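Only one protein chain is missing; all other protein chains are in place.
In this document, chain identifiers A and B correspond to the written order of the chains, with residue numbering beginning at 1 in each.
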Amino acid sequence: MIFPVEVSQISKAFQAGEVQVQALDQVSFKLMPGQVTGLIGPDGAGKTTLMRLLCGLLSIDEGEITVLGLDAAKQPESVQSRVSYMPQRFGLYEDLTAQENLDLYADLKGLAVEDRLERYKTLMHLTGLSPFTKRLAGKLSGGMKQKLGLACALVVPPELLLLDEPTVGVDPVSRRELWQIVYNQVEQAGMTVLLSTAYLDEAERCAEVILLHEGKVINHAPPKHFSEPLQGRTWLFESDQLTPRQLQLKLSLLSGVIDALIANQGVRVVSESTEIESILTAVDPAIKLQIKAVQPIFEDAFISLLKKRDDHSVNYSGSHQLSKSVSSAEEVIKVEKLERRFGDFIAVNDVSFSVKRGEIFGLLGANGAGKSTTFRMLCGLLPLSSGQLSVAGVDLRHASDKARQKIGYMAQKFSLYGNLTVIQNLHFYASCYGLFKKRKQEQVEWALEAFELSDYRDSNAKDLPLGYKQRLSFAVALMHEPEILFLDEPTSGVDPLARREFWARTNALAESGVTVLVTTHFMDEANYCDRLIIMASGQVLAQGTPLQLKQLAQKEAQPLPTMEEAFIYLIEQQTDQSA
Amino acid sequence: MNSPFLLIIALALKEFLALLRDKSSRFVLIGPPIAQLLVFGYAASYDLDNISVAIYNEDRGIASRELVGRIEGSPNINVLYRIQKESEIAGLIDNRDVLLVMHIDSEFSATIAKGESATVQLLLDGRNSNTAMIALNYLRDIILQLNRQWSDQKQARGPPAIIEARAWYNENLHSQWFIVTGIVGLLTLVVTLIVTALSVAREREQGTFDQLLVTPVHPVFILIGKALPGLLIGLIEGGVIITLAVGWFDIPLRGSFVALYLGLFLFLLSAVGIGLMISAICITQQQAVLGAFLFLVPAVILSGFATPIANMPDVVQLLTWIDPLKYFLVIIRSVFMEGGDLGLLWPQFWPMAIIAALSLAMAGWLFKHRMY
Partner (left out) sequence: MTTAGRQRLAGLIRKESLQIMRDPSSIAIAFVLPVVLLFLFGYGVSLDARNIPIGIVVEQPDASTQSLSGSFEKSDYFSPFYFQTIQQAERALEQRDIDGIVWLKNDFARKLFSQPDAVIAVRVNGVNSNQANLTLGYIRGTWLAWITHQAEARGTKLEMPIQLEHRVWFNPAVDSRFFLVPGVVAIIMTLIGTLLTALVVAREWDRGTMEALFVTPLRNHEFIAGKLIPYFVLGITSLFVNFLLAIWLFKVPFEGSLWLLLLTGSLYMLVSLAVGLLISVVAKNQFVAGQIAIITGFLPAFILSGFIFDINSMPAAIQLITHIVPARYFVAILQTLFLAGDIWPVILANTGALLILLAVFSWLVAKKTRKSLE
């Protein structure tokens, strides 16, 4: 049998400052032709390095790579002529239109002029980009950019398609469309696809999965094989007395619990053994629990394979000492008929909602739905065109410095000083929030300890692994103990382990009375929210608790829709209406 | 409460760290100034010390030999060719083999022996007319001296020369004195402008600006924090180059140090103001570099750095009024060579103060209105 990719015993190291980082260590595998193989692993596992090696963009230290029968190290140009590769930041030319980008790649990949019309038609149909061919690529939404990038990679059907995290920062609808395109290519053209992803539900859709960790292959098998050892160890806990959040907080601290995750109205638990009596006895008997055994999914396997057991010792409660006595009915954020125009384009249109103290409030929506614009207006970074908003009683754009003291902000993109060290960043932001001398010292120490950043205290922030960058940003947002937290896609591109940790902290904060406003593309994370709104084309599509929203999508075929299904349903309904 | 003070220190410290921890930024602060100091200090000179000359001497007499001897003896002149035919002249000048050809005709010595005036012809390459005119002046001097010597020998009346032609301040007319003092202004302007012009754009591009704006720090403090590093780096770099000008290039510093540093301070303040204005307008670093470049080139050319302002047309001279470098160059050259002090240089201080005040106010306004 001929394998499209054969990798044997490859290693690759990088020099990062004075330390040698072993990105890949004796990696070997073979890809089966005509199917999608998923490449997963936590941040810094070596996924991108592997992809680049396969395209001959980097030299290997040792080992051999054969791609489509060619030696990738010796004949990189021949390999590059026959594979298509979509890097993490696909290099679309933002000052060219969608069509011009496509033309360029058609020229580069040698698509004959007479075949173009038909191929473009197919691709535009698949990606749904036909109405946008004349738009500059820079003006497309994140999801559309990714689809255009994929279309460029597919303009001539390659024998092997390499996709490096194609769905990062992409909303569920666009994500589903991207997958449809990939499947379509695999089925129609018999293409071999290698795809790296941080979404574990995506890994489940692959024919085979390679799990990479610290440069080594941990497992390579069909996704079902991953979850098999967990048969009989996955449960759904429900309780009427506690909110899912409180329940999750309790369960996650128990020994014998590997993973506890909010799902639907309850908490999904992965136990260490098939025996759960020991866990149940540890729960306060006053709390009535309903327990159901459920089927293990891929994510359970991933977590149980990689999760460090000593994580339980971390206390996420933070340094907050907000009094719970404040009335929780108080509306901390109020937004009324908010509108923002950019020229003719209405980015946010007639948005109204309010958030109570201690709530986690979610903002969901497709790429370009107006979430970030709303967010920036709330934080006072962007003036509104019309409408009213108040955060802690004031409009932050005109507010005194004191009002801004009450908020913490975590931007979508890592936005701390990359060439300052962790400790320098912490010191600087502490000063910005008016913390000086002893108080500053205390808070910086707390941040280093609570976020386990001590090992990295003298590393440049830009060199941190993604998960640590996110921790640092979170620490900066929390150091001055804000009453309100604004988190804009805080978990985008972050691996599942880091996401769990992040939400554990956020939950703890909310429990202590901090108000949290969050946007996310991970629909399972919406379950953490007390209430949320779904936005599309600048408008609020639906508003309510996660359960209420899911009920909107209830059908006979889907008696228990997931948040993702509900989201897609709502968005599609809106598209149908406007069509 | 000393927290505003601590806050400004923290903000300025952050700017310094962000600047100095980055290899390419460090390079920009150190590389170009050194390269420019060396290149300008040694290469940029109007003095000619190697004028290439060809002599076409048709005369065999003593007078012509003496003249040629004089020319050859001049330290600034290098006689490369002695030609025999008139037809060779054009080739030598055309091909830039020589800058000028001196033609002495066959009657030269005879005419002089008769006590009459003989004509010597100079043909100069005018492709760089400035160089040609300077060379012509050198030759004129030599011939004038020879004339006077011959007249004296014959005890006849020669042309009365000017007694006492004295140059003040730069007695030996070193161009290096003029150029190196100019570099102090040029380099501090470039460095300060680039540092401040890029600072906000860099934060915008990297997304750190939003994070800063949601903190309780008042924009005025952010602005002060951004202004300080440019100002300080400019002052330090200016100090280093002034030291080098005195210590390495041996240029006398005759005037008031206070006036010099007050001038440097006001000058840098206006540079910071302009840099912040560019910074407030530009979104990306590339735009900021370009904006700085588009300001710098005219600012340097119109400052009188290399060419006198007096030679410019009136309209262009009006434009130079808004060029802070113009005022600073007068100050530094005056303090170095003329021994200028606060009293003498007062007319240069207040225009810079006004430019600084206006540009900083403008930057503050732009900053507030382009925060998103």
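Simple rule for what comes next: a contact is a pair of C-beta atoms (placed from the backbone, for glycine too) under 8 Å apart; a residue touches a chain by one contact, two chains touch by 3 or more.
Since the structure is predicted, the reported quantities are computational estimates derived from the model, not experimental observations.
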item: Shown chains that the omitted chain touches within the full complex; value: A, B
item: Of B:Q84, B:T119 or B:T243, the residue in touch with the unshown chain; value: B:T119
item: Selected from B:P4, B:G31, B:G69 or B:P219 as touching the chain missing from the view; value: B:G31
item: Contact residue for the chain not shown (choose from B:V79, B:L136, B:I224 or B:I281); value: B:L136
item: Touching residues (missing chain, whole complex) on subunit B; value: 24, 27-28, 31-32, 35-36, 39-40, 42-52, 63, 67, 91, 93-96, 112, 115, 117-134, 136-137, 139-140, 143-144, 146-147, 150-152, 154, 156-171, 173-175, 177-178, 198, 285-287, 289-290, 293-294, 297-298, 301-302, 304, 306-308, 310-313, 316, 319, 330, 333-334, 337-338, 344
item: Subunit A residues that touch the omitted chain in the full complex; value: 52, 55-59, 76-77, 80-81, 83-87, 89-96, 100, 103-110, 149, 152-153
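One rule holds for everything that comes next: only the chains that are shown with their structure count from here on.
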item: Rounded Å distance between subunit A and subunit B, as computed from the means of their C-alpha atoms; value: 56
item: Complex contacts: residues of subunit A adjacent to subunit B; value: 376, 379-383, 396, 401-405, 407, 409, 411, 413-420, 424, 427-429, 431-434, 436, 460, 476, 486
item: Interfacial residue positions of subunit B with respect to subunit A in the complex; value: 3, 6-7, 10-11, 13-14, 17-18, 21-22, 206-208, 210-218, 371-372
